[in-house]
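See below for the structure under consideration.
The complex is shown incomplete by one protein chain, all other protein chains being positioned as in the whole.
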């Protein structure tokens, strides 16, 4: 059975919609605080300031999903056509991304709980693992990938470049068992690392 | 009155948005569990594990809608233009797809209840029936369908190919009256069957 | 100040997303019924059947919004470029469409209440009035509209064709004061009338 190639347009549009819904719903959870005197600006300020941790968790989630979206944008930018394996891997990726608000909520409520940290880190690990598997699968296929990005044969150094992001999340999880703070260093620095332009290129 | 042909672009974009919203909302239902000691990783793990059935139901729904989306992607991929009948059938299809989370929730709560099984299987039957009717209607029209997919005349074997998916859902429902487990064999295997590339082709 | 013309692509994509979200959220309101014996298929069937009115209201809303979407699709199909007036009128149209679930919910709860009927009919009147105003504004502008649809000068018969849909909703509201049932004849027949292909054409 010959491989059937499809245009990538709907895959991108569909993924964009999923990312957009996730990012919008994050911020909609905030509720107006109750104050006794409606014109007392000081007590309203105090109440608003008290939900600052919620703003922070929301912002971190928003930024993490943004970074995954930017990676998705970059990654599919040099695709010409896609096939069913890529379509399938992308659905698995989106399944993990739509799951992300849940670990984020859990880690927001129990920030120093090891289970919460492993759940969050494990989801991020899984997301970047799928990206790596997609590259491993697609970067040899000249019908799918633009000529500049084609990799004829993967060398050891390519495998390292390919799997560096998921492995860094695994290392972050391992270090978190020493102290939970190590986890947060990883969870904040790794999105910064993953947003570097050109990082998804192998050669 | 001559048939008016339209570009398919908005039909695809609109359908993608409907699928994306459905798939995103499925996972957002999960809530953070309550534990007494916020740093007790063992009791958090236990609580999280106890919602595993909910994860499973969510995953099955996510996968089923994904498979319908992939079928939709493949089906409209070889359209050149659409007309109002296709526009109308697609709206009916989306109505059934947006309904799907409801039977999924019912079957999730009452997994061995025959009514729940018939409701779920009947919705899936209806969705694939609409796909079949669309093919029956469109595959003769050279203005709508790419030349490779045009069918001049439907033979008996074509009708079988055309209606195999909805009929398999009917058979699944029939067998479920012998034992509910037969239903699940069908509900899990049929999406796998329906995701096979090239299956939507008649000749 | 010269008119600035823009491509219509984002207007269409944005409108599609608004329609898609509205149609998806309609069906998500249904909740799993509670039954005492989880395997009692008869009592589950009874409970499901008792929410049939809710299905009907949901289906009518879904169909009404679909018809407006199909009109939107047809209308913008023969645009080449848009300008800021069209952009603004489209935002007003979407504001009315996003409001539609509210009159639908009210009329669902109080089907024979004259206020509910006027609220629902008035919203539909307003939506089709905006369509008519858009046509009146755009159909003379050869930079915006495809040549086939250009109207050099509007005659009396064109004005009738242009404003027939909003006027029919006004008439429906007027007749509803004789008996509420007349309103439903209009609310069900007018979408059928509005979905006729080629209806949006003036010449």
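When the chains are written out, they are named A, B and C in that same order, and each has its own residue count from 1.
The criterion applied here is as follows: a contact is a pair of C-beta atoms (placed from the backbone, for glycine too) under 8 Å apart; a residue touches a chain by one contact, two chains touch by 3 or more.
Everything numeric in this text was worked out from a predicted model, so none of it was measured.
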- Item | Hidden partner chain, touching residue among A:5, A:73, A:137 or A:175 | A:73
- Hidden partner chain, touching residue among C:22, C:70 or C:168: C:22
- Go through subunit C and note every residue touching the omitted chain. 1, 3-4, 6-7, 10-11, 13-14, 17-18, 21-22, 25, 83-84, 87-88, 91, 94-95, 98-99, 101-102, 105-106, 108-110, 112-116, 119
- Message: Could you pull out which residues of subunit A are in touch with the chain that's been left out?
- Response: 12-13, 16-17, 19-21, 23-28, 30-33, 35, 38-42, 44-45, 48, 59, 62-63, 66, 69-70, 73-74, 77, 195, 197-198
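In this text, only the chains that are shown with their structure count from here on.
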- If you average the Cα atoms of each chain, whose average lands nearest the overall Cα average? B
- Task: Indicate whether more than half of the residue numbers at the subunit B-subunit C interface occur in both copies; give same if so and different if not.
- Result: different
- Message: Suppose a student superposes the Cα atoms of subunit A on subunit B; what rotation angle should they report, nearest 5 degrees?
- Response: 90
- Query: What whole-number Å value describes the gap between the mean CA coordinates of subunit A and subunit C?
  - Reply: 37
- Message: Among all residues of subunit B, which ones touch two or more of the remaining chains?
- Response: 13, 17, 21, 25
